[in-house]
Each structure stands twice: as structure tokens, then as C-alpha cells.
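A single protein chain has been removed from this complex, and every other one stays in its place.
Letters A, B and C name the chains as they come in the text, with residue numbers starting at 1 for each one.
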């Protein structure tokens, strides 16, 4: 499903953010990516989305060769991937409802379906009442949950979530994780970047640990790993 | 040091974000504020900074009556308070060094001191090498540490940190917490808003728990509290 | 593209205008200001050219006849002249009229001074045609024709007045063409400047939309609708203002300058607006469209 071969990413300055990574994530897997601040986790996600181009190496998603994907085809790749960004990236000038509905409009879902699906999604993340608020009128955790609702609303085959519980209290975090597990059970490939040791330890899923741009461990049923 | 009397804050729409809160934090205390997403923690911090005005109630900081503080005097109030914002609020068009140096320039610290103090501060949060990067070239955790460095560089008598470890790995989080404890020992009043149960439980400090705008518990040496 | 997406873009473009009030206002303001200037200028310039043209029409040529030319010959010459394309109309002045005019001019009220010439019109040979021509540029051609005519003793014409007016007309033409072109260029620059800043502000938003899997078209269409709407509003406002100003200014100025209304002769509002309305709307909508198009294209790369 997701295959990286010898992928590196150098930003102009300094050491490479991703250094020669090989990685294979099967369809339907649930994967945690953990690692230090600055290890290259977000960079990895940006590469999968083709927001960034790898400096070297090959990336395949759903058997599409991402490196050579035509500009015209990129949107269709992205429609297969729901993403929760670390910095949320909500549309500042649209309210919660429109932010989530936007993801559906992009793939031309009929309005009738949108009107049913968006509120359902919002209540699933506990924001049914806030649908008319604008991002700047939400608390950090609320924004994060809107980002999650937006990523999930289209039922994408792949979900990438970059630190989806960083601004959430433990109870909310657990609920979100249960939601992701649920979605995973229905067939979605889920990749979660997180610093939440408690959750990683408890869920006993595949854990990939990164450090300074390389994968230092990859365990089928792991806990949070400290690199000491 | 920080006194709130009957403070409420209503945003235009919906239920009050802060509902009739009484709170007293002594000079030199170390306080955790925990609570659900949307409980009003960030709103409380904004009130202390006079970024928002309380709808009702009185706020005193260092014996200054914040409500009636003259516009001219507000900057001097803020210089006594170092803040780590939940969304970092770095100056996008300045690099890491300039972001931290800005806090010092505001209080007219001599350039010579700035040139010594800023790099020292940056290496304390582990970003000595990144001093020339711009915010958008940093990982989430790196941005958060810049925000922390900026809040601490002036040795303010009060430090407010809104979710300062939300984007940090456990090791980094612990280091930051040790740093805050250290600073607290040297006399700074520290208020940390956090969702990190592990840290709260381990540190055994005063824990204030908020829920829907009210304080539901306030323990001298507490752990993380779930409101069930 | 489904029809739904088309309507969504349309609606979204209009909603965007409301969402980004500041930017929309600034853009409409800039377009209004620029098109207002262009229109104002155009009005002044076409009127100036119109006046120069009027003045040109008042330039004339006088011809005198050989001694003893009969009235019939004069009439024949007159007919021949009238047939020329250069000629707008001709007027005949008999020898008696000429003498009367002369006396009036040189002796004024004291007509008794001219008594000496009583029965002896010193200007007996001064019957003349005054010829008004269509276009000063044609004067030279006509003059050589007239000089070659049999029975014509002398052709009086003011080559300096004619060339002065031609020159002045050309000067006005040059300067005003240059000014209009400069104004257009500056206007387009200013408007695209504003559009560019406005859209650059939203490049973050565009990037987010692209990451959601939106196609270039889907992202761009609302911006184009927005650009065109802003352009049209920004063109309509100054047209309205100019219409009011123009009709009132013409009325006011005509009132003020009754004395010279033969030269100060304004074009009617409709004559001016027949050109101005389509040009302004095309500039407004065109720049709104192009500005959005180009700027967004730059931001679509992600």
C-alpha cells in the first residue's frame, strides 16, 4: 500500500531530515510513528502527500509511483489520503461546518449527502454544537478535532494523522484513538505520528521509531521506545 | 501574586468560557492547570495577559489591578509575564534568533547582553544549531521550544505555559519540565496548562482542574484528574 | 466537471468576496479609482479633440477675381469650388459689401471720412468668396487648385493659422494618446498589484485546498468569479460617478462660457459613454480575471 525505497529528503540547510529510509506499510495496517522532536516524522508525511518531493528514492502509494505522478493526477492521489496536520491547517475564513464540508465538495459529493455526513462526523468528534464557529474561536483541542473530522469525512483508504492528540486531554485522546482503531478495523490504513507514550504502550500496534531521519526500530507489537 | 475574583468571560456566542472563577496563586508557586478540551484554560491565560477583558470580575497581578490598567501600562504588565502560547505565535518573518532576541529588545536589554543570552537560552532548549532557521523550517516540537526560549529569556517573575509539551516527545518533555521546575526554584511563579497525565502525576505539584469554565478541583499535591 | 461544481464555484466566488471584506473593498476601490481616472481623462481628451476639430472648421480661404470678371463667371467659379470634396460651404461677398466692411473697420462711426470715395469704390475689384473647408490638412491641395483656376486673381489663406491648428491638433493628439496609454498601463499595474497582494494573503488557504485533493480548476474557479465580480463592480461605480459628473460639468461649463460656445462645444454624455462603458467593463472584468488567473497560477504549485 505504502512503499518507500531508499527515500531521502534534504532541506537546503543542514543534515537530511529523512536519510535513506525503506518502509512498507500494508493495506489495513495500524502504524504508530514515534521519535524525537525533529526526527523527520512530519517530513515523512509530507512526502507521502507529495507536498514535498524526495531528494532521492522512490515512493509508491496504492501502486501509484508518486515521484513521477503527473501534476494533473496529484489531486486524485490526495483524495485517497485523509490527513490530520500537526498544525491543523484549517481554512481560517470558513466555519467548522464549511471546513469539513470542503473535503467533500472537492470530491463532488452531492449536497444532500454532505448535509447528512458533515454533522454526523462533527458529533463523532464531539463538536456538533460548534459547527458555526470559525477556527480562531475554537480552543486548540477543538481545532484538532475539526482537522480530524475533515480527514475522516470522505472515508479515505489511508489516514495519516500527525500528532492528532497533542492538544487533547487524556479522555478525548482515548476516544479519538478508539475512533481510529474502529476505522482501521473497517479497512482503512492508519498511520499515526504521536508522542503519547501511554497510548502507544497500551494499544500494542506496530511502532516505527525514527531518530535523526532514520528508522531505528520497527516492531510489530511495540511500546514507546526511548532512544538511549 | 495572581488573584482572580469572580471572573467570568463570555464570548459572544454560547456558554461562558470562564464562569465565575475565584483563584489565588502565590508568588513562587508551581501550578498545573488541567482539564478537558474547551474547558477555558487558554482563555484564563489570555485574561491574565490582558489579551482579553473579563466580562465580569477582578484580576490582580503583582498587586496591579489588571482590569483598570491604563493602556500605556499594559506593556509593563506583560513584561512581567513570560508566555508560551498553545499555538506558539512566533514571528513568521524572523528567524529563531531574532524571535528570541525580540523579547529582549522590547525591554531594551543592551545588545551585548542579548548576544550572550539568546544563544545560551537556545542551547538550553536544544536548538543551538537552528538559530538561523525560520519558524516554517522547524518541526512542531522545535517551534514549541523556541516559544519556550522566548518566554524564559527575560527571566520573568511569572511564566505561563499553555501546553508547552504538546508537540514534544517524552524525553524532551521531561527536560522541559525539569527546566521549569528549576526556574520555579529560583523564584519564578510557574503556571503550566497541560494534558500530560504522566508528568502531572509524577511531579506532585498543585493541580487545578477546570471543566466547562469552572474550577472543579484544586489540590495542593495532586495528580491528573478525570472528571467522570 | 459536474454542473454542481460550476454553481459551487460561482457561489463560492461571491461568498469569498464577503469573507475577505478588506481585500474586496481594497480591490474594488483600486479598480474604481483607476477606471475613474481613465474615464475622466478620456472625457477630457475627446472633448479637447472635438474642440480642436471645431476650431479647424472655422479656418477659411478667400479668393478674389481678375479685374472685370462678370457675375456669371463668378457664379460658375463658385459652383466649381462647391463641388470639391475639401469644401464644406462657401460664402459670397460682393464689392459693395467689401467696401462697407472696410469703412466700418477703418473709419468706424466717423463714416464722413470716407466721403471722398463716395462714388468711386476703391475696392471695386474686391468681390470675393469665403471658402470653409472640412479639414485643415486639405487646405494646401485646395489652394493650389484655386490658384490654378481661370479668373481667380488672388487666393488669401492663412497658412500659419492652419498649420498652427493642425499642429495644435497633432500636439493634443500625441499628448493625449500618450497620457491615455500611460493611464491604462498604470491602472492595470495598480489593479493587478492589489489583486496580487490580496491573493498572496490567501496562498496558505490555496495550499490547504490543494492538499485536500482539490484540482487546480476547483481552487481557481471561485477566485476567478471573485475577480470578475470585483472587476465589474469596480468598473460600474466609476461609470456611474462619471456619468453624473460629466453631465453636470458640461451643463455648468456651458453656462459659464456662453461667450465662446462656438469653440467650447462639448460632446454629449452618450457620445462619450458609447466608448467608455464597454472599455471600462472590459478593463474591469478583464483585469479582475487576468490578475486572479496569473496570481493563483503562481500559488498553485503545491
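As a working rule, a residue touches a chain if its C-beta (ideal position, glycine included) is under 8 Å from a C-beta of that chain, and two chains touch if they have at least 3 such contacts.
Remember, it's a predicted structure, so these values are computed and weren't measured experimentally.
**Student:** Relative to the complete complex, which of the depicted chains are touched by the chain excluded from display?
**Tutor:** Contacts of the omitted chain with visible chains: B, C.
**Student:** Just to verify: which one of B:51, B:129, B:182 or B:201 makes contact with the chain not shown?
**Tutor:** B:51
**Student:** Taking the entire complex into account, which one of C:14, C:37 or C:269 touches the absent chain?
**Tutor:** The missing chain is touched by C:37.
**Student:** Looking at C:80, C:141 or C:186, which makes contact with the chain not pictured?
**Tutor:** Touches the omitted chain: C:186.
**Student:** Residue-wise, where is subunit C in contact with the chain that is not depicted?
**Tutor:** 22-23, 26, 29-30, 33-34, 36-37, 40-41, 44, 106, 108-110, 113, 116-117, 122-123, 125-126, 153-154, 160, 163-164, 167-168, 170-171, 174-175, 179, 182-183, 186, 189-190, 193-194, 196-198, 200-201, 253, 256-257, 259-260, 263-264
**Student:** Kindly note down the residues of subunit B that lie in touch with the hidden chain.
**Tutor:** Counting only subunit B, the missing chain is touched by 49, 51, 72, 75-79, 81, 83, 85, 89-94, 102-103, 105-108, 110-111, 150.
Methods note: only the chains that are shown with their structure count from here on.
**Student:** Specify the chain with the shortest distance from its C-alpha centroid to the centroid of every protein C-alpha atom present.
**Tutor:** Closest to the centre of all protein C-alpha atoms: chain A.
**Student:** Among the chains, which is located farthest from subunit B on the basis of C-alpha centroids?
**Tutor:** C
**Student:** With chain centres defined as C-alpha means, what is the inter-centre distance between subunit B and subunit C in Å?
**Tutor:** 67
**Student:** Approximately how many whole Å separate the CA-defined centres of subunit A and subunit B?
**Tutor:** Once rounded, the distance between the two centres reads 28 Å.
**Student:** Between subunit A and subunit C, tell me the centre distance in angstrom, where each centre is the average of that chain's C-alpha atoms.
**Tutor:** 63
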